[in-house]
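What you see is the complex with one protein chain gone and the rest in place.
So that you can tell them apart, the chains are marked A, B and C in the order they are listed, and the count of residues begins at 1 in each.
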Amino acid sequence: MNLYEYQAKQLFADTGISVPRSCLAETAEELDKCVADTGVPCMLKAQVLRGGRGKAGLIQQADEAHEAVAKGKKLFDQCPGMRGVLVEGKLSIDRELYLSMTIDPVNACVTAMASGRGGVDIETLAAESPDEIVREPINVFHGFMPFNTRNLITPLGLPKDVGEAVGKLAANLFQLARRSDATLVEINPLIVTGDGTCVAADGKITIDNNALYRQPFEHTLDEYVNDIEYAAAREGIPYVQLDGDIGLMCAGAGLTNTVSDLIHDFGGRPANFLEFGGPHYRRARKAMELTLMNRPKVILVVTFGTIARADVMAEGVAEAIKALKPNIPIVTAIRGTGEDEAHNILRAAGLEPLTDTEEAVKKAVALASAKGEAGTTAQ
Amino acid sequence: MNLYEYQAKQLFADTGISVPRSCLAETAEELDKCVADTGVPCMLKAQVLRGGRGKAGLIQQADEAHEAVAKGKKLFDQCPGMRGVLVEGKLSIDRELYLSMTIDPVNACVTAMASGRGGVDIETLAAESPDEIVREPINVFHGFMPFNTRNLITPLGLPKDVGEAVGKLAANLFQLARRSDATLVEINPLIVTGDGTCVAADGKITIDNNALYRQPFEHTLDEYVNDIEYAAAREGIPYVQLDGDIGLMCAGAGLTNTVSDLIHDFGGRPANFLEFGGPHYRRARKAMELTLMNRPKVILVVTFGTIARADVMAEGVAEAIKALKPNIPIVTAIRGTGEDEAHNILRAAGLEPLTDTEEAVKKAVALASAKGEAGTTAQ
Amino acid sequence: MSILVDKTSRVLVQGITGSEGSFWTHHMLGMGTQLAAGVTPGKEGREVDGVPVFNSVRKAVRETDANASVLFVPPRFSKDAVFEALDAGIRTIVVIAEGIPVQDALEMRRAAHSSGATVVGGNTSGVITPGESMMGIFPYWIKRVYTPGRIGVMTRSGSLTNEVTAMLIKGGFGVSTLAGVGGDQAPCSRFAEILTLFEQDPATDAVLLIGELGGTMEEEVAEMLANGRCSKPVGAFIAGRSAPPGKAMGHAGAIVAEGKGTAAGKIACLRDAGAEVAERPSQVGDVFRKLLAITG
Partner (left out) sequence: MSILVDKTSRVLVQGITGSEGSFWTHHMLGMGTQLAAGVTPGKEGREVDGVPVFNSVRKAVRETDANASVLFVPPRFSKDAVFEALDAGIRTIVVIAEGIPVQDALEMRRAAHSSGATVVGGNTSGVITPGESMMGIFPYWIKRVYTPGRIGVMTRSGSLTNEVTAMLIKGGFGVSTLAGVGGDQAPCSRFAEILTLFEQDPATDAVLLIGELGGTMEEEVAEMLANGRCSKPVGAFIAGRSAPPGKAMGHAGAIVAEGKGTAAGKIACLRDAGAEVAERPSQVGDVFRKLLAITG
């Protein structure tokens, strides 16, 4: 889960990392007060979770108060329903650095990354000038040691006092990443002001969803692009919006991906990625509700489960059909634990229980491309 | 360095471990106020660093205020110059437990120890009922894990809520040991009161002298038994008071012990253990001052140094003789880096430069036992 | 022979008295697994399907010489359970739980390395040596998937494993050991490490890798092959060629970030390194016939 910039900066401030003077206007009406509190010149930053805000015009600057308020209002118009506009005092920039903490699953460590070229997109920098990025692995048990600081900071060639300040800040950032279960903490740019102070001008923090139970953050859902993704996320069912016409209801992430690949191979297009295996295998009805929201031409159900028992899932599909009465064909290949009973249940529900995944995919693709024709509608 | 009980309890309190209500009377005059503050019945505990205070009558209890003050005054009389008397509220005792953290150099961990039989001397318990002591190794990188708590506490067979409280307390005690660079943290007894609260009724903490630079504790010197040990400790020179008549000035701990063993083997008795090698090898004069404070019959100097150069130490001995004019014989076996020059220096100072340790020891023993006779006095 | 677990393994079940733990204890016994003991704090003295329960791993190991452990423990307690097993000297550990915090997973992997142990998981079905022993939650009763043989299988997925392995068996092969490394972002064991075990296993002739988009585990295997650090033939199936970038496709580890970890990229580098990659599960039998130069 990504945090908003203003949340990230609050965490920075709590960790002793300097951030610009700021005020969050949650509504357009609060802009006057926030601009007055912060003073001009100032920055106006839309608090949305998508990247590339600069290019999208979602970060503005203003030299006068009335200009600031006007630009802030425009941001609210551009992003209806957003979290707010962060009004920040403008910084005097002497230098822009890059600093982040990420996860290295291979070496089982946190990787600290720093660069003397901040403000640039780090992936672009990594592709164009990899030597300008310093990477330092931090042992999770030993913590951020003095030698880590030296390894990370010395190559940046900073003046001694700035280097020391950045080193201390990096150690704090590592602590923050560990303590807040972050998979990414990024300050880009980290501004060195004229008087040598280091200030986090932007902040990006991704919190591990698996650790939210021990973190104080509310799970925000506004990174989902549409209502169905939002609804699925609220239910905790893995779902990704796609643009085809075959509604997928599969169990198991790998199998779902494989079915999607096969659909493409055979000339079809999935309408969604949806996975109702694991803890969700008793929730076929909710899965079908979500799938139908996309108005697909056909529903394809493929499972091969262990704990996610075939009979239970088949029963769920049968019940979902009864309740939701989908007016489109449904193709099933439900296998695994209890599959014989599952097939009986499916037959009783008027469905043909296929057992071969490729055969099922081919059938679904054919049904979806048979425009206007009525398929084997359930019921 | 050992902390006083009142210091240990302050650390406990800072760590969230309950301690009895208390007041430290630093002088007899403060007893009235302390007893009034604490209330009666109360305990009166002499703040000295030696063990076995109970048996020595240095812990008293009193039911009335005037009795408390009188007993406190008596403690001040018994231990002139001591740090103070700790006046503590008396606890209602339901159960007495033992809990400690020590260092295990073999497994490179902190060992948590607990017993359901507190208030008893732990060495006695270890000898008599080793099964009643639970030992749990705590990995210094992983910290006090929940499974450590279970392993330590479950065998004590405590009621669930008490067990949980003791487990939490043990985790805190581990943190305290790590954070304060302690080599021993002991609560004996840990009192479980009638209402199930755990209170540290006594506290013993030993801080690693090598880590004092990063700890807030002042190095207290009143664990030294006499003025010479105190003076040596102030100089940082390793010194132990013994009861013989051969004054030892050696370099290197192992060599000093060996020379002491040889003295015993050949029928003599060292007056002291003193080691002026390592960082002190230029301090022969201070070493000789300390040695002479014991009024030995002979001084024996044995070294075999590397960085502690023989020539420098010989020069130091020669200068010390000039300055201190000891009226007793001095036997030397100074070897190692620069030994040829060392021997010239010693000869110039009127000393015979021996090279064999056993020969030197035998000579010193003979000189010490030659009662009343004048030895080869220096100068 | 086999890797990680065989009929001589004395398996411990942590969390044995829970509903999952007791359910799968029954099935692991049914599969023939030698279950030495179970652990649930506070439940010492009980039995689950005849398996004695202890309060702590240390005691269970002391009393029963258990030497491997499978964890049916909720994700938030998995780190503690793994560390307890490592502390008690166990060196083969399977972690079933899905939803373990990544920072915990890093610590588990690091601690395993420090102890010279192999921790497999989390978010895995576990490890099974068909016909011998099972540490995990496999439908071993589905004979068209769990048939003994000489192909080592390593996978990130559950259902897909059934799908693909069924095709391997259909092709006339069987499985030496099947090891699920799990679908998490930071699994405690990685494909390259499992492949090293298969390389040393005389009962394994070739290895089937069932991979998917995201991460770098398949690329690490390709590097191993390219460097000649594996002499056995490797066949692979990689899911997720059609997945859009930037989205987690079900598994936490299945996300294409910054253009890295695409299924297409993985397939290309595996092929460059000499592996055979099946386009579809149904081709897996042919792939291994080709790899092992079996005609007919």
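Just so we're on the same page, a residue touches a chain if its C-beta (ideal position, glycine included) is under 8 Å from a C-beta of that chain, and two chains touch if they have at least 3 such contacts.
What you are looking at is a predicted structure, and each value in this text was computed from that prediction instead of being measured.
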Contacting the left-out chain in the complete assembly, out of B:E88, B:E275, B:E289 or B:E315: B:E275
Per the touch definition above, residue among B:I307, B:A348 or B:A370 touching the missing chain: B:I307
Hidden partner chain, touching residue among B:S22, B:S100, B:S260 or B:N294: B:S260
Interface residues of chain A (partner: the chain not displayed): 137, 139, 142, 145-147, 150-151, 154
For chain B, residues in touch with the removed chain: 103, 105-106, 108-110, 123, 139-141, 178, 181, 183, 208-211, 213-214, 238, 240, 242, 250-258, 260-265, 270, 273, 275, 277-279, 303-308, 335-337, 357-358
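Just so we're on the same page, only the chains that are shown with their structure count from here on.
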Relative to chain B, chain with the most remote C-alpha centre: A
Chain A and chain C, separation of their C-alpha mean positions in angstrom: 27
Mean-CA-position distance for chain C and chain B (Å): 54
Interchain centroid distance [CA atoms averaged], chain A/chain B, Å: 58
Of all residues in chain B, the ones touching two or more other chains: 142
Two or more partner chains touched - positions in chain C: 107, 111
